[in-house]
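Encoded as structure tokens, here's the structure I'll be asking about.
Omission of a single protein chain aside, the complex is shown with its protein chains in their original locations.
As written, the chains take the letters A and B, and residue 1 is the first residue of each chain.
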Amino acid sequence: MKHHLILLVVSKLLIPFLLLFAFYVQMHGDFGPGGGFQAGAIAAAAIVLYTLIFGRRAAEKAVPPRIVEAGIPLGVLVFAGVGVANLLMGGNYLEYNAFNPAHPVEGQHLGIILVEAGVFITVFCTLVTIFNTFARRGR
Amino acid sequence: MTLAVIGVRNLFGLVVLSGAYSFIMATLLIAMDAVDVGMTEAAVGAGVSTVLLLSALHLARTEEAPGKVFQPVAAILALVTGAALIYGTWGLPLYGDPDGPIHHHVAPYYIEQTPEEMGMPNIVTAVLSSYRGYDTLGETTVIFTAGLGVMMLLRGRRRDGGKPKKGGQRRDDDKKDEA
Partner (left out) sequence: MEDLGFLGVIGHINQWITVFLIMAGLYIIVARSNMIKKLVGLSIFQTSVYLLYISPGKIIDGTAPILSPEWDTYSNPLPHVLILTAIVVGVATLALGLSLVVRINEAYGSIEEDEIYKDDAD
């Protein structure tokens, strides 16, 4: 198993950095390149690496498949829910100014943060689920 | 690189080459000042795409059959399309030209209005989430549909490959209980 040792050690060093970087990219989408999609793809790559190195059992204990599968529509729901909330607060659908009519810039910030979070959840859960479905098929 | 992709026979080498191609494409995109797009292409094209191709290859487990090396009809079709497209590119503006028509209609509005209306430096995120938020909603739905489709197609237990079974065949263990 010696040739697996290097992979184990390197991935144990890399996976926390990958997840942290994905979180950074998500949060800094306003100030630099980034946003929901990139962060979701990087986080999914971290989980896929974990599954490849440590096996499916350990990965399923760490990231339960039921929760991940439930997360796919959750992100779409968050996105659409932001729009509905804007409707209820008096603006048009997905008009973030309605969150805070006195300070529209604050409303835009809040809307964009929520929307990017929804996109991140959906992209991450979908990519992890697709990989798990492919991996599970080969039994 | 692309010519190597056309010629290579071993499918594993094909997947590695396609990953390298995605990396080169991401670098090219960053050289064209498209930093968001380059990051997405690197993460998605070179990371996720390669893993998906590899897992499908593991499930399919074949190599490309030898045989046709050169198809004249397809090559003529590709050449004719390419010639028509090159003829069409003569009228396009030169590379990096700031007077091209695409820089005059909506883009200056977005660039100027973003600091006042959004207060964030990243124009691409502002346009993606707020000015063109509907497209992003549609795209999230597309990803959701893709995840749904893959789950529906590949859920049941694997049938080991063999000759097709003619006629309608009921598959009765579509719900897989994974503890």
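Just so it is clear, a residue touches a chain if its C-beta (ideal position, glycine included) is under 8 Å from a C-beta of that chain, and two chains touch if they have at least 3 such contacts.
The model shown is predicted, which means the values in this text are computed figures rather than measured ones.
Taking every chain of the complex into account, the chain not shown here touches A, B.
For subunit B, the list of residues touching the undisplayed chain reads 2-3, 5-6, 11, 14-15, 18, 21-22, 25, 28-29, 32-37, 40-41, 44-45, 48-49, 52-53, 55-57, 59-60, 62, 64-65, 68, 71, 74-75, 77-79, 81-82, 85-87, 89-90, 92-98, 100, 102-103, 106-107, 110-111, 114-115, 121-124, 127-128, 132, 135-136, 139, 142-143, 145-147, 149-150, 153-154, 158-164. Remark: the residues of subunit A touching the chain excluded from display are 31-33, 37, 123, 130, 133-134, 137.
Note that only the chains that are shown with their structure count from here on.
Separating the CA-averaged centres of subunit A and subunit B is a span of 19 Å.
Subunit B makes touch with subunit A in their complex at residues 35-36, 39-40, 43-44, 47-48, 51-52, 55-56, 58-59, 117-122, 124-126, 128-130, 133-134, 136-137, 140-141, 143-144, 146-148, 150-151, 154-155, 157-158, 176, 178. The residues of subunit A lying in touch with subunit B in their complex are 25, 29-35, 37-38, 41-42, 44-45, 48, 65, 69, 72-73, 75-76, 79-80, 83, 94, 96, 104-105, 108-109, 111-112, 115-116, 118-119, 122-123, 125-127, 129-131, 133-139.
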